[in-house]
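Below are the structure tokens for one structure; questions will follow.
Every protein chain but one is kept in place in this view of the complex.
A and B are the chain letters, set down in written order, and residue numbers restart from 1 in every chain.
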Amino acid sequence: MAAPAQGLAARSLLSHHRFRWVEAIPWVIAIAVFFAFPGYRLLATQILVLILFAISLDLIVGYAGIVSLGHTAYFGTGAYTAALLASNGWTEPLSGLVLALVLGALFGLVTGWVVLRTHGLTLLMLTMAATIMLYELAKDLDFITGGFDGINFENDPILGVLPFDVVWYSSNYWYALFFLFAFFCLARFIVHSPFGRALIGIRENVERMHAIGSPVKRRKLTIYVISAGIAGVAGAIWVQIQGNITPAVYEFELAADVLIMIILGGTGRLYGAFLGVVAFKILENVTETVLGTDEPYWMLAIGLALVFTVLFAPRGLLGIFEDIIKTVNRRAR
Amino acid sequence: MLDTLTTILVFGVAYAMLLFIISVGLSITMGLMGFVNLAHGAFAMAGGYVTQRMVVSLGVPFVVALAIAFVVVAAISVVLERSLYRWLYKRPELDQVLLTIGIVFASVAIVSFIWGPDPLLIAVPEFLKGGIDLGFKRIPAYSAFMIAAGAIIVVSLFYGLERTRTGARIRAAVDNQRMAESCGINTSRLFTLTFALGSGMAAIGGGLGIQILGGIKPVFAFEYLVVVLIVVAVGGLGNIRGTFVAALLLGIIDFAGKYFLPEGGAFFIYAVAIAVLLWRPQGLLGRA
Partner (left out) sequence: MSDIVLQTRGLYKTFGALVVARDIDFSLARGARHALIGPNGAGKTTFINLISGALPATRGDVFLGGDNVTRLAEALRVKRGLARTFQINRLFAGLSVLENLYLAVSEHMGAANGMLRPAGARPDVVAKAERLLETLKLKDDAGKTVAELPYGRQRLVEIAIALALEPKVLLLDEPAAGVPSGESHILLDAIDALPRDIAILIIEHDMDVVFRFADTITVLANGAVLANGKPEEIVHNAEVRAVYLGEGNHG
């Protein structure tokens, strides 16, 4: 008997993946920003790349419940792959990206197989120590990496036509936006698939998942490898658009910042990454440009925002928006 | 050869003592209540600032300043625990991590506002200047002081835990909180007490560290945090012995690494930490 699913809940589950018109908003905004704020293109491009990185982190933190403080390990690996390729003669950028993806994913496979045997605090510490170690190694092995000062390099124009532009940042912006869109779509497919739902199950109650025959370890490793690959791409784009790389791509602070970004935005829903990165970076820069002072204000704001989020808004900014919309809808009825 | 060995041992152990003093409080509270308090690094930083201001601005003797730092930070920690932390005991680890990191951010910002981001220095008291002659080598008096302080604290902690009734209660609660509660032990008050003690010790460590680390600055809250977390994870939670062993291991290796490879020695402790955590995820002396 194959009677079609009828109930409301079933229809919701079956159509969950359909595109809603609101989803076009962030992309429209991204396109508009290019034209509306020409003076801020560097910041905007950075935000785009960080969103890609944040999405890769959300795939493991928000969906599978793997909390890592060392995802910069893959970001940095992708970055160095692209940079070393270009500085050693292979200046075609797209193949640099592909290689960064592959190496990031491979590195994710090797380390993930080991790291995923742990959980909780141990996992946190392991990932943190790993990325700090990579940072130190990148600083030390200066004959390869150029050490603390890093390397400058230059890529050929994209597709032979659009040159990377470290001054006016136009093709840079579209380059970043294109790949953000592409990998966002990939991530979206994954999270709405049965595999994606299984990840949520693993996050919610891993014992139950074992008891329903789910190959938990294999699933976690799969998403970890995918996430590492995407992080590698983000790293590669990050350095390609700047024409420069330093060990800072492995910095633990960056890993912590991106974790904070997705928490503030809201984990487990890809759009949270958009909100979180934008909010964080704007806060960080507003103090400089608008208030004209340095660090402490934005740190205070982030610190208070974190405390507030944990205590009162565990689903982050996205959660707050959703609640507002729900209240508005209820009033409108 | 002997000279190098002694140098490494003396400075390495002194640094290890500093790590131990700061970390032991975190290890106990994490083992006792399972609460991940990343603000522990901020407590150490705060202790450093209190000590420095007492000594430099108010002319208070160094050791007295340390004691004041202990009390002040312990008090602050109790306020934090009662007002904020208690809401999160049942929440997942990630939430605790984020809340306490938020507190670190805020505290670094506040301290930067008040005293600026640059390191503040301290003048070491007279009796700690100079060196001690061991016959074949002269070692700095401060290092000897650190080693002595560490040793005293370890012994006191052991005595306190193994020989006193409060210590027995703490051990019981670490072992099995529910059981301890049903035996009539007020674990909530016990935790506040232990938490205050641990935070106070972190403060003392922060004060002691000023001389070794070349000043105190706000960002130490983060830098201490990374090292302390690694020490605690490597040693095993809730475990004084474990923290001590891990502090010795990591302190000596870190110093030796930087001594032999000034350009690249920093990564050794991370390599060692990773190796230990992969071999024994629960820490060297932690419970499986």
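Just so we're on the same page, a contact is a pair of C-beta atoms (placed from the backbone, for glycine too) under 8 Å apart; a residue touches a chain by one contact, two chains touch by 3 or more.
Source: prediction; values computed, not measured.
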Chains still shown that are in contact with the chain withheld from the display: A
Options A:Thr91, A:Ser170 or A:Ser214, residue touching the unrepresented chain: A:Ser214
Chain A residues touching the omitted chain (full complex): 1-10, 12-18, 189-190, 192-198, 200-201, 204-205, 207-216, 219
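Just so it is clear, only the chains that are shown with their structure count from here on.
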Distance between chain centroids, defined by C-alpha means - chain A, chain B (Å): 33
Chain B-facing residues of chain A, complex: 67, 114, 117-118, 120-122, 124-126, 128-130, 132-133, 136-137, 139-140, 252-253, 256, 260, 263, 295-297, 299-300, 302-307, 309-311, 314
Of chain B, residues touching chain A in the complex: 30, 36, 84, 87-88, 91, 93-95, 97-99, 101-110, 112-113, 117, 222, 226, 229-230, 233, 237, 261, 263-264, 266-267, 270-271, 273-274, 277-278, 281-282
